[in-house]
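Only a single protein chain was left out; the remaining protein chains are all shown in position.
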Amino acid sequence: MRRFVARFVLFVVLAAGMLLAVSSVCRHLRKRVLDDRVFVFGAGITTLIAGDSHPQAAVNPALLRGAENICEGQEGYFFTYYKLKYFLRRNPQITHVILGFSYQNLARRYQELFISSEQEATRLLGSYFVLLDDEGVELLRARISNKRPYYVNLLKFRYGLPIQVYRDKELLREAVGAPLRRVDVPFFGGGFHKGENSRVEGKQMDAKVRLYFQDENGMYSGLSTLMVEYLEKIIHLCAEHGVDLTLYNAPLHASFKSRIPGQAIIDFAKVKDDLLARFPKVRYVDQVDESLPNESFGDGDHVNSLGATVVTGKLARLVQLSH
Amino acid sequence: MTFTSPVYFLFWPAAFLLFYFSRDRHRWLVLLLSSLVFYATLKAPSLLIALTGVTVLTYFSGRWVAAAKTPRRKSQAFWLGVTANLAILVGFRYLAVLIEGLNALSGSIDGGRHVFAVVEPISIGVSYYSFQAISYLADVYLDVEKPEKHFGYFALYISFFPKLLQGPIERAGDLLPQLRRPYVFSYENMRSGLLLFAWGLFKKVVISDRLALFVNEVYGNVHAFSGLPLIIATYFYAFQIYCDFSGYTDMALGAGRVFNFNLTQNFGNPYRATSVAMFWRRWHISFSRWILDYIFKPLQFRFRLWRDWGTALALLITFLICGVWHGATGGFVIWGLLHGLYMSCSVLYRGLGKRFGRKKRKPSRLAEVWQTIATFHLVCLAWVFFRARSLADAFYVVHHSIADLPSSFARLAKRDALVHDIYLNQSNKEFFLAITCLGLLAVLARATTTHEATVHAFRRWAPIWLRWPAYLGFVLAMVVFGVFYGGAFIYFQF
Partner (left out) sequence: MEKLAEIIRTVFDDDSVEIGSQTMAHDVDGWDSLSHINLVLAIESGFNIKFSQKELLTFKNVGDLHDSINAKIALRQNGVGKA
């Protein structure tokens, strides 16, 4: 029995030591990727373009002075807040943030899918865990009945355990010294999206409007107070860092805008007016009704690269960021 | 708690230490109390009531049967015990399903049962130990075993925690004598128990739960798929359920072995069987032996004047009951009936063959391979009904996997929909890992009949400086490749 206990304890110690060593290496690599690769921009970058797929398609950073587009499709203010928190902290040279601000950003059903669907909440908890603080984690965790995803993510991201590490391309590339690719980091975003096609279709626009603004019964799903809350957090965050904030409403095709429920537009206007009144330093740029030809639209609610060139140029002049 | 709960890794050593440091005459008490605690952590007091009910009723029935003076009294005592156990089983298992069914009807969900819904903790284990109790009563009634007079040992026989939740269903003659043996520390048992447990854990967490990602994607929404992906998902399910259940069995055997108890092996390379009958001799062995001895044999004896047709009928009824034991929905019933059909057809075919004077030949290598593949596919067809969320889904899968095969090959040739059709919407890395796991299983299947034998072989063959790094690598592999959001054990719900 003694021999067995001795060997058993020895094995456990060796296994623990091995895991500890591997975890330290993983933790170190992750930190390096986050702090030195993902979040740090060159000294010349002074403007960030953040938000969801609308500013992702509409604002071409090449046409703005010292700009970088960190938008990610379907990203709501909850996630943008945490992203900006990290970016602003690691890049004191940033002086300006252009944040997408349009009707779908405040639509309740669409924006709160990440917490109404357990599957979505689980997936996003994994992708964004490194960015979230305790409050953010708690928000997601409360929506997931299974306790495991939280603990697994905790072990993985905070303590470095190599769980499913073969999926973390950014980590593997860092380990072999290869440069970071934006697409490997789950929350980093694809950057500026150069849309080449143009397909404005009635049926597709109907489907999109349904997706954004309607609940299961086909009624307007209402305003998301959660998104307004996090938008205000973003405003405070920018103020803290002394960064100018521009709320930017990207162009929509006229027939898309006409499909949006009237109440959604009213709600949006109310929130906008309230915010601009309370935070006079925040600027609002409205290019929703920018009259662009059909060929400049990728689909009903996104411009393509042609349209982006036009609107970015105008935007640049408006915020005095032309080259 | 279950074998994959983190708290189990504290419970097991604690139970062992308590066991080790007690006197021999108290050891049964330590194990019994540990088993009750183990069961109690499922947080369902009704389960403890079921367990107590089964234990007490069977204990007394057993003694009454043996003490009965007349055959009539004996038979009465026996059937009283059996009925009581069946009542508890039906009450706990099917009442829940019935209520759920009524709810579903009133809430108008599609009548199928969600196989992977949150496991109702109402009935975990009841199906297994109630069947075990019935086998005990039958053995006493048929004078094959003497009734256990010591209530403590009997209670432990019923509730021993390694086999409490999902079997194996232990025969009185196998487990009771072991419980009374004085405990002598065995290094070999400790080592092989731990290794076997680790191997079972690997099969569950790395292989089974990984395959589940693919299977759930397809069977969660069958209408989004047609042709090849349906077939891939079904093959994956065949191995998912095998690794899930045989992994659990290995964990159960390992958990019992450190206490020097040898529970019965439940699996023996089932997919290498060359006939469905052989498959059932290798799949869930303790359960198939139970239905063989206590349902099939009596029925076959009763129908014996109808010769092969009698046997065929007995098989159909037996497998119908087998299906219903797994669940009271159409899918399970059809699964059972299919297997019953397979078996009856083979019996009738054999009989016919004899009539026409076909000489028995030893099958050639090629014939054996063909038989193995054919058997595997027959079993997979039945698995479709076992796994699908509803009968409609099952028929969709069966029809569209064949009918749409040409069009899915056409899509593949054009390199269209690779992610959707082959990777089943998962990352390609996970797919290649899944294939690697299946390859590993194939290699092992060729090597030995049970995975335990493989573990033994490795230990005998490899020197210590090779073994320990291999074990450490194994632990690392479990951490890296484990799928930890995996669901509960599949056979939990039975």
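Each chain gets a letter, A and B, in the order it is written, and its residues are counted from 1.
We adopt the following convention: a residue touches a chain if its C-beta (ideal position, glycine included) is under 8 Å from a C-beta of that chain, and two chains touch if they have at least 3 such contacts.
In this text, all values refer to a predicted model and were calculated from it rather than measured experimentally.
Q: Sort by label and list the shown chains the missing chain touches.
A: B
Q: Using the document's definition of touch, tell me which of B:Phe78, B:Tyr248 or B:Phe296 contacts the absent chain.
A: Answering carefully, the residue with contact to the hidden chain is B:Phe296.
Q: Consider the whole complex, including the chain that is not shown, and state which of B:Leu18, B:Ala277, B:Ala417 or B:Met478 touches that chain.
A: Once the missing chain is taken into account, the touching residue is B:Ala277.
Q: With the full complex in mind, choose from B:Val144, B:Ile402 or B:Ala477 the residue touching the hidden chain.
A: B:Val144
Q: Please give every residue of chain B in contact with the chain that is not shown.
A: Contacting residues on chain B, toward the hidden partner: 142-144, 277, 292, 296-298, 300-301, 304, 307-308, 310-311, 315, 343, 347, 350, 354, 359-360.
The rule we apply is simple: only the chains that are shown with their structure count from here on.
Q: Distance between chain A and chain B based on Cα centroids, please, to the nearest Å.
A: Here the centre of chain B sits 45 Å away from the centre of chain A.
Q: Touching chain A in the complex: which residues of chain B?
A: Contacts found on chain B: 20, 118, 185, 187, 190-191, 194, 427, 429, 433, 468, 471-472, 475-476, 479-485.
Q: Could you list, by residue number, the parts of chain A that touch chain B in their complex?
A: 1, 3-4, 8, 11, 14-15, 18-19, 22, 122, 145-146, 148-149, 152, 161-167
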